[in-house]
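Of the protein chains in this complex, one is absent; all others appear in place.
When the chains are written out, they are named A and B in that same order, and each has its own residue count from 1.
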Amino acid sequence: MVAVPKIRLIWLGLTAALMALTLWMIFIWVPTEVNQGNIQRSLYFHVPVAWTAMVAIVLVAFASVAYLKTRSEKWDRLAVAAAETGVIFAGLMLITGMVWAKPVWGVWWTGEAKLTTTLILFFIYVAYLMFRAYFPPGEQRRRLAAVIGLMGAIDTPIIYYGAQLWERAHPSAVVGPLSDSDSSVDGPIGITLIVAVVAFSVLFAYVASERYRLRKQEDEVMELRRAVSLRPALAISSSLETTESTASAPAGGAY
Amino acid sequence: MGAALATVWTLARKDLLLELRSRDIVLAIVVFALLVITIFTFAIELTPSRSRDVGPGVLWAAVAFAGVLGINRSFAMEAEGDTLDGLMLTPVSRELIFFGKSLANFIFITVAEIVIFPVFEALFNINVLRIETIVIALLASIGFSAVGTAFAAVSVRVRSREIMLPLLFLPTVIPLIMAAVESTSVVVNGGSWSGFSAWLQLAIAFDVIFVIASAVLFQFVLEE
Partner (left out) sequence: MTLSTQERTGPGDQAATGVVAIEATRLEKSFGNAAVLRGLDMKVRDGEVVAIFGANGAGKTTLLRILATLTRPDHGTVSIYGNDLAREAERARLSLGAVLHSPMLYGDMTVEENLKFFGRMFRVPGLSARVLEIADRMGLTPRLDQRVRELSHGYRKRAALARALLHRPRVLLLDEAETGLDEPARQVLDSVIAEHRAAGHAVVMTTHSVERGIAASDRVLVLAGGRFALDEPSSSVTLTDVTRFYIEPEPGDA
């Protein structure tokens, strides 16, 4: 068992404290929004996870370009960590959006541009992760994944622009009892939103970095297996070693 | 420049020659698209107004699903004979190989559309054979073939490539499908260019961005 570095414990503690503060603010401190009632509180989750999902895509794009430039595995790890965390946050964004839309707009799903964009991106990054699951590990997988991740990121602004045009062309979806009530975002509501965005960003960074660390350990295990699979060969060139050691060594090849 | 164009054309012509002999790709696109369209004529009771409402969506969903099938086939063909390796051994730059394959796929999809559109017009009883829709179809085909060619080169390396390619291709081209559906809707409801200029711009932007991005990224895909 490897001891967790102190800095990570501090980071974890900070994340937990910030999340606790955020939850307290959302459910106890911030007054109930007058027009929408308690359901408006879901917005304090919806906005931060939407924000972090977007950050994740930028991170995937950045890491993918860096990988194609340098071919250094650390960028690939960063891209996967960002994509996996991003898919989860995008999923949360969709769920919180639907939970909010049902009572407020009267429908689970609308053609709202940000929701549509996130849904499409969710599919793109699910495909990205599925590709990684299908493909045997190695340089080729890292490279092709970087291409896929980059294509998805390039698509993001186009999708968003298209979704906005679509929303304008099909404005009818919003029919709920509270559909025309605006919620203001000043005072305690605004402060709570800002704190929530910060807290979720820290949470995202923590989860992604944990995933990055795990990935690195997976790679190290693979590197060890590779070293083991080389043993019979070394045995041959270092002369008279018998076949017993060579026969038992490469069992790890099955993955 | 002239030499580069000649190389692209040589590559595309090779695919056209193979297609003339096997007729694998265009036929698959046409039959599959017409099947999708036909199923929808049963799934939806078509009144004239409903035809105009859902027709464009059905048409472009059918073309996108069928197109991805054809593009997959055009790359599977290269992988089966290991001719992709043969192409990689040539001193031709990888961008030109991309443009050659894309051009061939563009021609396949366009030829298929020439058959699909009139049949769709007959089955749905709405007028899509107009200059506006032809321009939209060309723009859609350019985007489909660029994105499809890049992703087909990715998925051809995967064992379950028939599944992987649509999963990569379809979400990526959604903006283009939106643009094609919306523009076609405007046209069948009697509108013209001014009614869908924003969508036209979106389609053109998509094509420009993805032709360049796919061409640049293609070299990373072809390496082993």
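Descriptive notes on the structure:
By our rule, contacts are C-beta pairs under 8 Å (C-beta built on N, C-alpha and C of every residue); 3 or more make two chains touch, one makes a residue touch a chain.
Quick caveat, the model's predicted, so the values are computed rather than measured.
Of the listed positions B:Val92, B:Val111 or B:Ile204, the one in contact with the omitted chain in the full complex is B:Val92. Contact between subunit B and the absent chain runs through residues 3, 6-7, 10-11, 14, 17-18, 21-22, 81-83, 85-93, 223-224.
In the full complex, subunit A contacts the hidden chain through residues 136-139, 222-223, 225-227, 229-230, 232-234, 236-237, 243, 246-247, 250-255.
By our rule, only the chains that are shown with their structure count from here on.
Look at where the CA atoms of subunit A average out and do the same for subunit B: the two points lie 31 Å apart.
The touching residues of subunit B, when paired with subunit A in their complex, are 147, 150-151, 154-155, 157-160, 164, 167-168, 170-172, 174-175, 178-179, 182, 198-199, 202, 205-206, 209-210, 213-214, 217, 220-221, 223-224. Across the complex, subunit B is touched by residues 68, 120-121, 123-124, 126-127, 130-131, 134-135, 140, 143-144, 146-148, 150-152, 154-155, 158-159, 161-163, 165-166, 169 of subunit A.
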